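A protein chain is absent from this complex, but the other protein chains hold their places.
The letters A and B name the chains in turn, as written, and every chain counts its residues from 1.
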Amino acid sequence: MSGGGSQARERRQAYLLVMPAVLVLAVVALYPVLAALWLSLHRFILVFGERRFTGLANYVYLFGDARFWSALGNTAYFTAVAVTVELLLAVPLALLLNRAFPGRGLLRASVLVPWAIPTVVSARLWAWMFNPDYGLINRLLGGADINWLGAPGYALHAAILVDVWKTTPFVALLVLAGLQGIPEDLYKAARVDGASPWRQFRAITVPLLKPALLLAVLFRSLDAFRVFDAIYVLTEGGPANTTETLSIYAYKTLMRSGDFGYGSALSVMTFLCVVLLAVVWLKWLGREEGRR
Amino acid sequence: MGRLFVLAVVLGLVSTGCKRSSEEQGTAGRTRIVFKFQPLWGDPAPFRELLAGYSRANPDVELVTEALPNSSDLAHQFFLTSLQGKATDFDVLVADVVWVPEFARAGWVADLSEDFPPARLREEFLPGPVDSVVVEGRTYAVPWYVDVGVLYYRTDLVPRAPRTYEELRRFTRDAMAKAPGIQGYVWQGRQYEGLTCNVYEALWGHGGQSLGEDGRVLLETEAAREALAYLHGLIADGLSPPTVTGFGEEEARRVFQEGRAVFMRNWPYAWSEAQAEGSPIRGKVGIAPLPTKDGQPGWGTLGGWQLAVNAHVSPARRKAAARLIAHLTSPEANRVLALHYARNPPRLALYDDPGLRRAEPFIASLKDALVRARPRPVTPYYLLIADVLQSEFSAAVAGIRTPEASLTRAQKQVDHLTGETVEDAQ
């Protein structure tokens, strides 16, 4: 390495090289978030050009808005159940993919199929499977008459199933990458000591896999919390708003009703929830890292 | 890969370039106007001939038609985003009955009072549609065709059309006992605009009004509570199938048409399908006004479409557009839509037209129902509150909340959206 002058030059060039990316991110991400915050402090009915500053009035209304709380509840339930089921399915799938057996390549390629399908398409595909009269699921249940997307108790779970189908592969791949990072020697030593496979799983796999699992949970829960596409296509939030998530409620307020003030307040709340979730998970992840 | 991308970009740019050049100006200095509407179904030839009539009479205008999304919600979203963006790529648009006050107040549709004075509209057209297109004494759209909610019944299963809700329940129960496995009364209970229409019909049937004296949208009323309790009661008592909470028009029609229901609330379009060759219920269907609490004929919700002119286009295009509207809403055009597409004419005179009465006696028979048809709350804020109404009505009908709780929540949100609470505070 040459002297300090060259290093200063390197730093200058580094800033030049990252500048375009930073500018783009500022324009398409930072500015809109701040602007949404500003919009949320107004009564702003787009169609009539009605726009006046109302301070925190939208947020005051929001805290008393039962529909907001039920959307928050739906979103939290969707996220918790979907991510849990995905993990429960992904770990065995990853363990399977980590073993050598004929047809492994086929299995790995086919689990990627749901991942590659656009969410909208997968939702449409499942909507047809859920069709109460002619859908595959009711056919397989021997001509059952279950109104999967129209009955309040079922619809949210149907949406969760669609999400599980679509994203379990991604979780499994993350877990698989974690599995492949575990040194084979550890298992060899354990086998020499006469440990049962279950014991090996508990003592070696689970603890060493924990960071990968936590990471998967972080990514997936942040992603599931902003769920929009699948639910918009499956139910548009119905029946009786039992599948309405925060994103759906905010979208309807913004684009259907044209209420940009309150809609922005809902968007900002969605954003804050995601940030909060991320902070909590990252804290936990950091603690785990520190412990190792 | 890289070459593929380049190819794609080139293809994309070329194709968008092609589309651009054909927009705006028509060939050889003719005015080009675009008409946005939803497909009418059926044989396209008579409607094409109707449009050709306009082109023959206006050789200086090049007329282009473009299709809209079929669902009313999506069509509205299209107009919301494009008219808000001052789009000028279409001239004549169709508007649902509940949109006109909003579009007028937003300044998106042109004032047509000069060509279509309100007084003349009131003389020549049905009262309901005129109320929805005349805003503060000015005409902003002209009724194109109308629709109204009616009751269908099976003449082989019930003695006559029920007049009261009590009769409807009794007839349903008796018919279900007579024909086991039949589903009773089907209607539109899915969370969408059709549900709102069903609820308002029940609300009027219980003696309620949609607007208060001061123009406020009234929801916390005794009639509204009874209406929601009545609809939920139909499901709770097994007189309507539980799947009705997922039904739109077509789901209900399919069940009724297959002979699996005693009664159905629907629009008149279901009639021709029910009476078509090969229909299992052909000749066993009657149609009547909806029942009410006290037995007078019910008020159906007014539906249908109006024609309006995009306010952002140039005066020359506006003139050509107004002429197109006059052409498409003439008595002759009304007749074409009635005869070939079973769309009810908004013009009163057509209902006494002997030709139409002979060819389409069913359409002519709807006159009374149409005169009694009522609009959903007429307010520029309707589209803002529609979503609230749908979700709260849906919750009450599905039994997730009591009617009282739903209406309290709905009233609060509606007041917030229409600015009532803000005004009160000032």
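One rule holds for everything that comes next: a residue touches a chain if its C-beta (ideal position, glycine included) is under 8 Å from a C-beta of that chain, and two chains touch if they have at least 3 such contacts.
To be clear about the criterion, contacts and distances are computed from a predicted model.
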Protein name as given in UniProt for the chain not displayed, "Phosphonate C-P lyase system protein PhnG", "biotin carboxylase", "Basic membrane lipoprotein" or "Carbohydrate ABC transporter permease": "Carbohydrate ABC transporter permease"
Identified contact with the non-displayed chain, of A:V33, A:A189 or A:V280: A:V33
Which of A:G49, A:G64, A:G181 or A:G286 contacts the chain that the document leaves out: A:G181
Missing-chain contacts mapped onto chain A: 1, 7, 9-11, 13-18, 20-22, 24-25, 28-29, 31-33, 35-36, 39, 92-93, 96, 99-103, 106-122, 124-126, 128-129, 131, 133-134, 136, 139, 165, 168-170, 173-174, 176-178, 181, 212, 215, 219, 222-223, 225-226, 228-229, 232-233, 246-247, 250-251, 254-255, 260, 263-264, 266-268, 270-271, 274, 278
Touch list for chain B against the chain that is not drawn: 1, 5, 8-9, 11-13, 15-16, 19, 38, 66-67, 69-72, 74, 77-78, 81-82, 84-85, 87, 89, 249-250, 253
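The working rule: only the chains that are shown with their structure count from here on.
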Inter-chain centre distance, chain A versus chain B - centres from mean C-alpha coordinates, in Å: 38
Complex contact set, residues of chain B against chain A: 73, 76-77, 80-81, 84, 102, 105-106, 108, 190-192, 242-243, 245-247, 380, 383-387, 391, 394-395, 397-398, 400, 409, 413, 416-417, 419, 422
Complex contacts: residues of chain A adjacent to chain B: 43, 45-49, 54, 57, 61, 65-67, 132, 145, 147, 149-152, 236-242, 244, 252-253, 255-259, 262
